[in-house]
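Apart from one protein chain that is not included, each protein chain of the complex appears where it belongs.
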Amino acid sequence: MTEFTQEFVVGHINYWLFIVLMMTGLYIVVAKGNLVKKIVGLNIFQTAVFMLYISMGKISGGTAPVFPIDMNIDPDVAYSNPLPHVLILTAIVVGVATTSLALALVIRIREEYGTIEEEGVLAADRSIARVEEKEHGEVMGGPV
Amino acid sequence: MRHHLILRVITKLLVGPIMLFALYVQFHGDYSPGGGFQAGVIMAVAFIIYGVVFSLDHVQRVLPPWLAHKLSALGVLIYAGTGVYSLLTGYAYLDYAALSPDHPVHGQHYGILLVELGVGVTVTGVMVTIYYAFTSRTPIMSDEAW
Partner (left out) sequence: MSAETLQHTALTLNDQLPALQILVTFIAAPLVVMFGSLRLAWPITFAASAISFVIALMLLSQVIDGSVISYHMGGWAPPLGIEYRVDAANAFVLVLVTAISTLVLPYARVSVAAEVQKKHHTLFYTAFLLCLTGLLGVTITGDAFNVFVFLEISSLSTYVLIAQGANRDRRALTAAYDYLIMGTIGATFFVIGLGFLYMATGTLNMADISDRIADQGANRTVRMAIAFIVVGIGLKAAMYPLHLWLPNAYTYAPSAITAFLAATATKVAIYVLLRFLFSVFQPTLLMEYYSLRFVILPFAILAMFLASYIAIFQTDLKRMLAYSSVAQIGYILLGISFLTETGLTAAIVHLFNHGITKAALFMAVGAYVLRANGSFYDEIEGLGRRMPWTSAAVVIGGLSLIGVPGTAGFVSKWLLVQGALEKGWWPVALLIVASSLLAVIYVWRVVEVLYMKPTPADSVVREAPVSMLIPIWIAALACIWFGLNTDMTLNAAKAAAQGLLAGSAGMMN
């Protein structure tokens, strides 16, 4: 078993932050009834992953991974790993697209349902389903 | 039309430099931090700020929604077209060496420039389209409602 020494706790600070952010985001997605707040939670959740990746590429004392123009590379200089950062650039773009699509859906939901609270939307859906059940009859029980 | 005089004047002053900065970020992307995505967002900001301060109608006179749609498609085509060019000349897809077969390093420069241009155009188009899509859904605020 790993011992929770001070060194261990402080040395893994980026992971703790990742866990806290990730769980905060997930909690908001699950617990909040407002559709926009859910999207905010989803964003926080995704940001946690960005943090995980970016901190992964950090090297203590590392500098920007750009070679000097005369190409005289000093072997003592440590360079940060650019790959995770590039990956996260892609993931951020994906996040932006997801957020705007989700917000667009919320706008449409508000236009159709007149509310962006999950309870209201669910209640409206349930009442439609109940009408359908009655209309199309032949109910043999079972979940709707 | 007399409200927010300071905002209006400052915006008019800013829009030009913002676009210029976007182009700077765009074309220095292969040497310094920056590139198509950042440049595209900055370029879109110029249109969005103009739309926010003046009105959706004003900005859509400059950049109509259909043009924003075409821009986002055009950028992808520039990107893919670069790749198709290298494909047609017998290189792997997006192998920039195809753009300058005698001097592959130069080819890399041209390739990055073209591809980033494609990204920049698309991002500008998409960001402006998203802005249009959201703002055109709400009734436009009258000056008195501020």
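In this document, chain identifiers A and B correspond to the written order of the chains, with residue numbering beginning at 1 in each.
The criterion applied here is as follows: contacts are C-beta pairs under 8 Å (C-beta built on N, C-alpha and C of every residue); 3 or more make two chains touch, one makes a residue touch a chain.
Since this is a predicted model, take the numbers as computed values, not measurements.
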Per the touch definition above, residue among A:Ile59, A:Ile73 or A:Ile128 touching the missing chain: A:Ile128
Listed residues B:Val25, B:Ala97, B:Leu114 or B:Ile130, member touching the removed chain: B:Ala97
Had the left-out chain been drawn, it would touch subunit A at residues 22, 26, 29, 35, 38, 42, 45-46, 49, 52-53, 56, 71, 83-84, 87, 90-91, 94, 97-98, 101-102, 105-106, 108-109, 112-113, 121, 125, 128, 132-133, 136-143
Which subunit B residues would touch the chain omitted from the figure, given the whole complex? 66, 69-70, 72-74, 76-77, 80, 83-84, 87, 89-97, 101-105
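The criterion applied here is as follows: only the chains that are shown with their structure count from here on.
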Please work out the Cα centroid separation of subunit A and subunit B, and write it as a whole number of Å. 26
Residues of subunit B defined as touching subunit A within the complex: 37, 130, 133-134, 137
Contacts from subunit A onto subunit B in the complex sit at residues 89, 93, 100, 103-104, 107, 111
